[in-house]
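This part shows chain A:
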Amino acid sequence: MSRINKNYIVRAKNLTKRFGDFTAVNQINFEVEPGEIFGFLGANGAGKTTAMRMLTGLLKATDGDAHVAGHSINGSPEKVKYSIGYMSQKFSLYDDLKVYENIRLYGGIYGLTGKQIRSKIEDILEELNMTALRNKLVRDLPLGWKQKLAFSVALVHDPAVVFLDEPTSGVDPITRRSFWELIYRAARRGVTVFVTTHYLDEAEYCDRVSIMVNGVIEALDTPQKLKEKYHARSMHEVFVHLARKEQ
Partner candidate 1 sequence: MKVLLSLIKKEFYHIIRDKRSLLILVGMPIVQVVLFGFAISNEIHEAPIAVVAPNKSQKVLRLLERIEVSSYFHIVRFLESGGQLDEVFKEGEIKLVLLIDKDFSRDLGQRKTAKLQVIADATDPNTATTLTGYIEAITNRFAREGFSPLPVGKQMPPLIDINVKMQYNPSLRSVFLFVPGIITVILLLISAMMISITLAREKEKGNMEILLVSPLNPVVIVLGKVLPYVILALVNGWSILLLGVWLFGVPIRGDLVLIFGEMLLFVLTALSLGLFISTKVQTQQAALMISLIGLMLPTIILSGFIFPIESMPLPLQFISHLIPAKWFLIILRAIMLKGATLHYVVKETIILGIICLVLLGLAVKNFKTRLE
Partner candidate 2 sequence: MQKTFVRIENLTKRYGEVEALRDISLDIKQGELFGIIGPDGAGKTTLMRILVTLILPDSGEAAINGREVVKDWKYLRKHIGYMPGTFSLYEDLTIEENLHFFATIFGTTKEENYDLIKEIYEHIEPFKDRKAGQLSGGMKQKLALSCALIHRPDFLVLDEPTTGIDAVSRVELWEMLGKLKDEGLTILVSTPYMDEAELCDRVAFLQDGVITEVNAPDTIKKEFDQPLYAMNSKDNYELLMGLRKMDMVRSAFLFGENIHVVTNHSYGEEELQKAVLEEAGIRANIRPIHAGIEDCFMSRMMD
């Protein structure tokens, strides 16, 4: 397969981050294709949050570069920010705003017109079956609903890539799955999904998975190939095998 002609939406080249003597991310390289669901796994402290923060322009790279949606994270981090959506593990909506107010706010932040925002509000509420809840304060929603809403809000400006940092942490098993259905649906529309998780069954839902250990990408392939390579029955075994080896 010729990789050279491929169109990559995320491409990291020798991306490195050092904090003092400590190298949190050590020369990582990878590419992500448009519409791909890319699982970004790693133990606590392996460097995945740091890498993700560099890719989203929140943190400056010490060395190397990455292109996200065609923009260099070093050269034009502001342009990167406009082409991505981000949902952090800490819930990012405003608790004391109503559901539709949150959508309107983020629409406004990303420069949507009033008309676009109004139609977005309807689209999102309909997709999430939340039309009846539009005037509810976000803090009164169950966690699972909040997470789904946060995801939709991260997509309000139709970004090319969306970064999800442990989006399903603490969510019940059914809501967790309906969240993944939302991810699939977004990917079908061509959005690239970059996701971290501690639920390793969710790693199986990804098109490709990378596993970071001590600041480097130790493995990167489809879940199927990874399992074959490490003679494992599940991604859980693959992960424990790789992450434990290093400790």
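Basically, a contact is a pair of C-beta atoms (placed from the backbone, for glycine too) under 8 Å apart; a residue touches a chain by one contact, two chains touch by 3 or more; residues count from 1.
The candidates were selected such that all candidates are chains of the complex that A comes from, given by their letters.
Because the structure is predicted, anything quoted here is derived from the model rather than measured.
Colleague: Can you pick out the candidate among 1 or 2 that touches chain A in this complex?
Modeller: 2
Colleague: Applying the document's contact rule, which stretches of chain A touch candidate 2 when the two form their complex?
Modeller: So the residues of chain A touching candidate 2 come out as 42-46, 89, 142-144, 166, 169-175, 177, 180-181, 184, 188, 198-201, 204-205, 223-224, 234-236, 239-240, 243-244, 247.
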